[in-house]
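Note that one protein chain is taken out, while the other chains of the complex remain in position.
Right, chain A next:
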Amino acid sequence: NRASESDSLVSLGSFLIARCTLRTQGGTKMETVRSQRKSAQNDVVSTLPLYRSAPVLEVRLEDFELFAIDRLRVLKGISDGLSRGKKPEEMEKLAMDLWKTNMRHPQASNVVNKDIISHFVLRLLYCRTEELRKWFLSMETALFRYRFRHESLESQRALMAEFELPYKAVGNAEFESLRDKLQVSRSNAQPLSTADAIFYKVPFEEVPELVAGRRVFLQKGLAYIASNQVVSLVGTQFRSHLSKALILTNRKWTSTVREQEKDRLTPIVEALCSSYLGPDYSQPKGFAEVSVKDIDELAKSSFPLCMCHLFGKLREDHHLKHGGRMQLGLFLKGVGLKLDDAITFWKAEFSRKVGAERFDKEYAYSIRHNYGREGKRTDYTPYSCQKIILSTPGVGDHHGCPYRHFSEENLRAALSKMGVNSRAVEDVMDKVRNKHYQVSDYHLYIKMLSVSMHLDI
């Protein structure tokens, strides 16, 4: 029964790298791939793969599917944790727990294979649209970073070597001369000791997040990163490799694999997608419609605080700055306000301040743009809580997350204006002090028994 046997084996490498030969001989054994690596000096072993190229490896069809589902559970768990606003330490623990629970394999020797196979199978699933690629890229990079931080210093160094980055450690003399300035890279108040201080000089472009947070010293375009910050550098590398690879996989999938595999893999991939990728909000289906006349009522009963606040300000000032227009506008779109109604709604307010003519000339465009009718014609989705929490409102701005961006007294005022009773307000303030911005919003809504629709966005 050679034919069916070979049908149930998938040669991973053939889909994911340029090699195209599908193995025809019935291989009943799985080849194991040794991904463990040893550094030259001491035998450091790391089991964290970089997924640089798909292994020549055969997989049983059922594993193809099962492994992918297990990995998806991990990525989904991370995604949920992040959107709940968990702190970095909590996230790291969560990710490692998810990994241990889901990525086991009865045979110890196959743990690494499961890791690699599941990763490459998910690439097939998630290569197909920009939205999917973006999500997968973020989650895999996050996962990689948590796992990297979990490795010992020696194996981190070995992994770094594997990226073949041309960066050298800062020498002793230079270190001494910059000692004070390098303090900024430390995560705690401990002064730098020469012994544990290994710094690398890298182009600042490679560590954007460290630059953004002013967590590195910069000189003439070079960022001085401490050994505990290396994760940021390899994270960026990992991300950019994977990003390019996903584009290639997509090309290969649409040009050949989907057709070649239409009886075997394609149905599995498509089934996996529909059952595990969650609802697709980019397609306008199943939404209740909201009309202009309902908005006031809805705002009172069901809007989350940030939208309520923006809405109130819009009614008050007949104007919102760009950030506010985007946050509220896309939210209204998300809850089902049609384009024509959106124009009517915004025009009614803005024309009282700037006149109808200026509204048509200067503001209507960006509303149509949000609905994908202008410019690059992307159908924009509402901002996530994460995005709103991380936004940075400036002078004259009213957008952002009230729980994060308001002073305590303004937040209290805003909450009581919504009719929240004082005990609930105190509850919320507690949460806020602990930086659980999103949870505080959620809690409040449960208490008020109203719709927390923004949580699904």
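Quick notes on this one:
Convention: a contact is a pair of C-beta atoms (placed from the backbone, for glycine too) under 8 Å apart; a residue touches a chain by one contact, two chains touch by 3 or more; residues count from 1.
The criterion applied here is as follows: contacts and distances are computed from a predicted model.
Protein name for the hidden chain, per its UniProt entry and selected from "DNA primase", "Trafficking protein particle complex subunit", "Rhomboid protein 2" or "Vacuolar fusion protein MON1 homolog": "DNA primase". The residue touching the chain not shown here, chosen from A:E205, A:D296 or A:D379, is A:E205. The chain not shown here touches chain A at positions 180-181, 183-184, 186, 188-189, 204-205, 208-209, 211-214, 217-222, 321-322, 358, 361-363, 366, 376-377, 392-398, 400, 402, 405-407, 410.
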